[in-house]
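Note that one protein chain is taken out, while the other chains of the complex remain in position.
Order of writing sets the chain letters: A and B. Residues in each chain are counted from 1.
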Amino acid sequence: MEFLALLSPEFFLLSAAGCLIGIIFGAIPGMTATMAVAVCLPLTYSLGLHEGLALLLGLYVGGISGGLVPAILLNIPGTPSSITTTFDGHPMAKAGEPEKALKICIVASLVGGLFSAVVLFFFAPMLADFAIKFSYIEKFLIIFFALTVIASLSKNILAGIFSGLLGVLLALIGTYDTSNGGNGEYRLMFDFMVPYLETGFSLLPVLIGLFGLATIFEEAEKGIKEEDTHSQIKLKGHKPFHFGVFKGQISNLIRSSSIGTFVGMLPGIGGSAASVLAYSQQKNLSKNPEKMGKGAAEGMVASESANNALTGGALIPLLSLGIPGDSTTAVLIGAFTLQGLQVGPLFIGEHMDTWYSMMAALLFANFVMFGAMFFAIRYIAKVVMVPKYILYPIIIMMCVIGAYAINYGIMFDVWTLLIFGLFGWLAGKIGIEVAPLVIGFILGGSAEVYFVKSIESYGTLSIFFTKSPIAVVLWLLILASVVFSILMHRKNKRLANQVEEANA
Amino acid sequence: MKKILSGVGVALCTLTMATSMQAQAADSPIKGNIRVVIGSSSTGGDTYQASSIIADALSEKLGANFKVDAVGVTAAFRALERVSNGSTIMVFHDQAYLGNLYGQKGYDDPFEKYTVGQTFAINPGNAYLVAKNSPYKSVQDVIDAAGSGKTVRVAIQPGGVSEIGYTAMKNAVRLQYPGMEDNLAPLNTGSQSDKNQAMFDGLADVINGSVQANEQYTRLPADDQKAMSFLWLTAREGTVKQANPEGMGGTSRDDLMKFVAPMVSVPMDESKNFTFDKEFFFIYNKETDPKIIAAMDVALEEIFKEGKVQETMKKSFFIPDFLPSNESQQYLMNKRDQYAKIIESLKK
Partner (left out) sequence: MSQSLSSLFEVSIDFDQSHLFFPTIVITLIALMALWIVAANAKQWVARVRSGELRLSPFNEHADKFRFFGTLVLVIVYFWSMDAVGQLFPNTGMGFLLTSIPFMLLLSLLYVHGITSRVLLGIGLNSIIAPVAAWYLLGQLFAISLP
């Protein structure tokens, strides 16, 4: 096999280095995997194709994985797709078990990453042909399906749906972008806002504003009380992590990894939908759905395995259709063109060496990620012990860098941080739920495009039901998801009433 | 406390001095860190790639540090408006004026509001494709079909480079079959993936695409549902001729030439064929010191004389195309006026 000759020590070194840098980027709130890949893209010019790809794939895997660290320790999603990791990861860390939470997530990440790499290797061209069966309509239904998570995620179902819709509305502000198929007209803003909001609010600043800055405002209002030493004692006093927590999680792991791979594979759905979908399905099927959102291992497993499964999934359309599956793979295309190589339906067959070496880099990077993070955890987890008066200024500073850099240097993105920081602080007080709002915001843009384009193309609403068998299956899933969450809310209410009665 | 504060003060002073000294090092009007904002927000796209190639060459030539920032159209124009000292410059392509011609929001007339500068490269890849099993085998088939009253749907991204070839075809229908031009209907989509998908879904008969992104699809066997054929490359004959003989992927330059005027003709008026080269050029703030633009002229002139940058460009399927600022402005204005006429003639 010729490709074995390509696997030089430098090749592995670069993949590992990429992975480590990626983890750091992912772990800094506000820095994302996409940014890591974009920043290192010029380096690959001098490296040559295979080494360059090894570096970038390492960055990709590391960046997606690193996002779990701030999600768990600081309640700030390090990358947009780790938002669902905060739901259970942070409560567990707060309960004094940050190490355990991190370890669960890292193992889940590894499983998700490997799962998707294997799927990529064996089924890429076949799955690509399946992916193009998803037209506007099926894509809209998938997004709609992901939006149903709002119902099961919210504490108060009315407030939750309201917040979700508000999030969708916020996502629509700005231009109906022609690059998404829109007509380029402005909506939902006054004239004076046009210079700033022409392209709308950017996801990342909104996210770190709502999660990062808002928390700091809340804490400032409470007077920045340092937690006394008992939380540090707790850090040691708990049962250590044991692989036993994965007992009964096998089906969860496989399902969530499949969802992640699948969502990654569909261009235009957006990576964040993967973990959201996986999380909601786990909640719907869980035996103890009431525990999710309060530090349940199964929630973390679902979220992290799905978001790492994204990596392999998003590479499927890239390598077998020439179309990126998410924002990071969109940057990855640049690495190929820089070397005068085009990806497309014939790519794998014509460049077997490159294909094999990419797979080697991808697998290797997953193991490096696991090794590096699993053993660095005891140090990483100490972040929770840094006093707030040191930690918070650093968080704000890093958020500023992230917000400014996400669109390559736009000052309004930094102000967006502040706007949504204040909004997030206020939202909690008036009953607006942040998690549904963010999910609405993330999915709102593509929901619009696919919904409007479907109707534009077919001129009737009935097409949503009759387009294809896939559409029918998706409707069944949507229905099931809605029914599950209604049942769950009823059950919770009953439980709450019983508790009240018992107390009375 | 005092000690720390004075320590901070000292550190600040040293830093400030260090940077200002760095800035004074070179004597050229172009020095230090130059920000190149581009009208695309993608770092995987052709604008970013072309800009990076030229920025690297300029950095080396001038000993300055050119850095490409993919901020997108609106933000790029705003950044350019704000900074007139030459430390921020912009690179964009024909979209800069086409967006204005098509009346897109956020596009001012670039020739009026900014100083349009040197052209440096062409992406010759702008293409129109059909499904391999399509009844349309040539642009003329499409024109005839529309002329005979059949609706032909073309997937484009409205308002610019992606639409101009569609406008030209529509104009050709108007010339040959007056009054029938509306049978060539636009299907407004966004990304390349959406356009391809529109073809797979049977929503579009013709799609806008590019040699780079679609070449492999044209080599798929006809029974593959993804298979496509080129119909037309909008670039000029003289442009494609300059490409490396290997062409792109498995399609040689000679094969590509079969889809270029005059082999494929889309008449613009009685005497001329329509062509469109997607050209990349610099744009400066209106107040920019002419000395800076002149220095860029000199630097680019030398870079292109050395010939290294041409090879790099061709390797990435760009065609080198340098015009100094005094020529490029007139050239691009003429180009704009030509297209303005066609767009105008199709308006109702």
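Going forward, a contact is a pair of C-beta atoms (placed from the backbone, for glycine too) under 8 Å apart; a residue touches a chain by one contact, two chains touch by 3 or more.
Computed from a predicted model, the values in this text were never measured in an experiment.
Asker: For the chain that's not shown, point to the residue among A:V39, A:L341, A:V383 or A:A480 touching it.
Answerer: Answering carefully, the residue with contact to the hidden chain is A:V39.
Asker: Determine which one of A:L74, A:A405 or A:L474 touches the chain that has been left out.
Answerer: A:A405
Asker: With the full complex in mind, choose from A:P98, A:G182, A:G200 or A:G424 the residue touching the hidden chain.
Answerer: Within the whole complex, the residue contacting the unshown chain is A:G182.
Asker: Pick from A:A95, A:I254, A:V414 or A:V482: which residue touches the chain that isn't shown?
Answerer: Final answer for the missing-chain contact: A:V414.
Asker: Check the options A:P9, A:G223 or A:G244 and report the residue that touches the missing chain.
Answerer: Answer from the full complex: A:G223 touches the omitted chain.
Asker: Across the whole complex, list the residues on chain B that are touched by the chain not included here.
Answerer: Looking at chain B, the ones touching the missing chain are residues 1, 4, 7-8, 11-12, 15-16, 19-20, 23, 32-35, 67, 69, 83, 85, 87-88, 188.
Asker: Quickly run down the residues of chain A that touch the omitted chain.
Answerer: Considering the whole complex, chain A reaches the absent chain at 35, 39-40, 42, 158-159, 161-162, 165-166, 168-169, 172, 176, 182-183, 185-188, 213, 216-217, 220-226, 387-390, 392-394, 396-398, 400-401, 404-405, 408-409, 411, 414-415, 418, 421-422, 426, 429, 444, 447-448, 451-452, 455-456, 459-462.
To be clear about the criterion, only the chains that are shown with their structure count from here on.
Asker: Counting in whole Å, what is the centre-to-centre distance of chain A and chain B, each centre being its mean C-alpha position?
Answerer: Taking the average C-alpha coordinate of chain A and of chain B, the gap between them is 32 Å.
Asker: Quick one: which bits of chain B touch chain A in the complex? Just the residue numbers, please.
Answerer: Going through chain B, the ones touching chain A are 35, 37, 41-45, 48-49, 52, 69-72, 74-75, 78-79, 104-106, 157-160, 187-194, 196-197, 200-201, 203, 212-217, 219-220, 224-226, 248-250, 315-317.
Asker: Going by the contact rule set out above, which residues of chain A touch chain B in the complex?
Answerer: Per the stated touch rule, the residues are 38, 41-42, 129, 132, 135-136, 175, 177-186, 195, 198-199, 267-268, 317, 321-324, 330-334, 337-338, 340, 342, 344-347, 350, 407-410, 449, 453, 456-457.
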